[in-house]
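Missing here: one protein chain of the complex. Every other protein chain is in place.
Right after this comes chain A.
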Amino acid sequence: MTHRSEIRFLLNGRTVNLPTVPATQTLLDFLRLDRRLTGTKEGCAEGDCGACTVLVGRLHAGALRYEAVNACIRFVASLDGCHVVTVEHLSGPDGALHPVQRAMVEHHGAQCGFCTPGIVMSLYALWMQTPEPTETQVETALQGNLCRCTGYAPIIRAAVAVSQYGTPEADHLTLERGRITAELLALKDARRVETGPEDNRAILPADLDDFAAAYAEHPQATVIAGATDVGLWVTKFLRPISPAIFIAHLAELKAIEVSPGAITLGAGVSYSELKPLITQHLPHLAEYWDRIAGWQVRNMGTIGGNIANGSPIGDTPPVLIALGAEVTLRHGNSRRNLPLEKFFVDYGKQDRRPGEFVESIRIPLPSSATRCAAYKISKRRDEDISAVAAGISVTVEAGIIRSARIALGGMAATPKRAAAAEAALLGQPWNEASFAAAARAMSGDFAPLSDWRASAEYRMRVAQNLLRRFFLEQDGAPVRLSA
């Protein structure tokens, strides 16, 4: 089948058909510069402030789902077959305010107004999913939106009041769901897309096998799933990424399989997509999960990307390593499995051949004898990169520690297990002294760095203290701050 070069998507009420799209073109620049839809703002161009928040609707197993995303780090090429909704699309044709907008006006949720369109869009996405949110749910939805003027109180008041001004059932995106779904289906074909100029090329494989083939053919390519890191390579570091292979649309990589002993997920599953299963099967990760980045980034970013990226401060590797997760790597049509901790070799170096990619992740579910915890320590509670992240899984039988997996991020050049601390626990009784000994042993496991996130001294002290927290918490002591 022949390739196509046009990128086709819906933008508010119109179909957009772009004959060619450079790989690095961002949605934000497209909206502001090409379409003069200036309601969407640039505040940081790194997916941290949320002033550029828009909704992207896409078909997922035939159902249309809208998510808040950062337009600043979202590439236009990745929007093929999607529906982009900007703040300009909220008010009625007569200028009548949308319920979210009315709530924001009547609760004085805007001062300077620059963050406001982004906040309106995040609250819109929240209201569609959760029409009557709690304050905590609002805070979670706004983790990716900064406001420097209001102190947030009036925004929260507005957010919990939106449903007084209207219901999602009467919203035009709900009413038009059938038509939009049909239009998006009409945009789909089973063809690979290759677009953009030779030095700034984007490839959208037709399916997973096509991806494997394309990557084997272009092993120097940049693979882009959620773009939550690669986006910054482009917007902040002006790095070339051509050819770029976009994979977020590949349904096979979105597959999730739950078996009695494990969850197996495709590498393209986003944090948000996995969240319901986390809550259900790995409840110790639920709070931690909501502290990974902000909502927009969790909607875009993928677990496979977080791993393949190889960062020493990715939030998922420590907690997945502690659970004994494995990755499946694929090159062309050959596959191999690897314990996740073996994937990380050194700073910037993973056990991954050119053209090989993370295809799926298998997360074993802990047995009832295993006590698990996940901790994230950062300067700011939400939407911050970890100073230290820890996953701990300890199996206790008859009061004796039979296995211990302790993995930390932010402590070394890679996410890494605390071998000495684990060894110190093995065979020891479940008590405070054992964990104190493990904490002492941990000082031999790591030689962390000092940087703007934390000093080496703090990282080590806090990592050791987390073992104590783990013991106390498992024992039922009040050791956690309120959410």
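In this text, a residue touches a chain if its C-beta (ideal position, glycine included) is under 8 Å from a C-beta of that chain, and two chains touch if they have at least 3 such contacts; residues count from 1.
Here is the rule we use: contacts and distances are computed from a predicted model.
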Per UniProt record, name of the chain withheld from view ["Sulfate transport system permease protein CysT", "Xanthine dehydrogenase, molybdenum binding subunit apoprotein", "2-oxoacid:ferredoxin oxidoreductase subunit beta" or "BMC-shell protein BMC-P"]: "Xanthine dehydrogenase, molybdenum binding subunit apoprotein"
Among A:Asn17, A:Ser91 or A:Ser259, residue touching the chain not depicted: A:Ser91
Contact residue for the chain not shown (choose from A:Gln101, A:Thr195, A:Ser242 or A:Thr370): A:Gln101
Contact with the hidden chain (one of A:Leu59, A:Ala110 or A:Ala418): A:Ala110
Per the touch definition above, residue among A:His3, A:His60, A:Lys188 or A:Lys236 touching the missing chain: A:Lys236
Omitted-chain contact residue, chosen from A:Ile7, A:Cys49, A:Val394 or A:Ala421: A:Cys49
Residues of chain A (touch criterion as defined above) contacting the omitted chain: 32, 36-46, 48-49, 51, 86-88, 90-91, 95, 97, 100-101, 104-106, 108-117, 120, 138-140, 142-143, 145-156, 232, 235-236, 238, 377-385, 387, 451-455, 457-458, 461-462, 465-466, 468-469, 472, 477-482
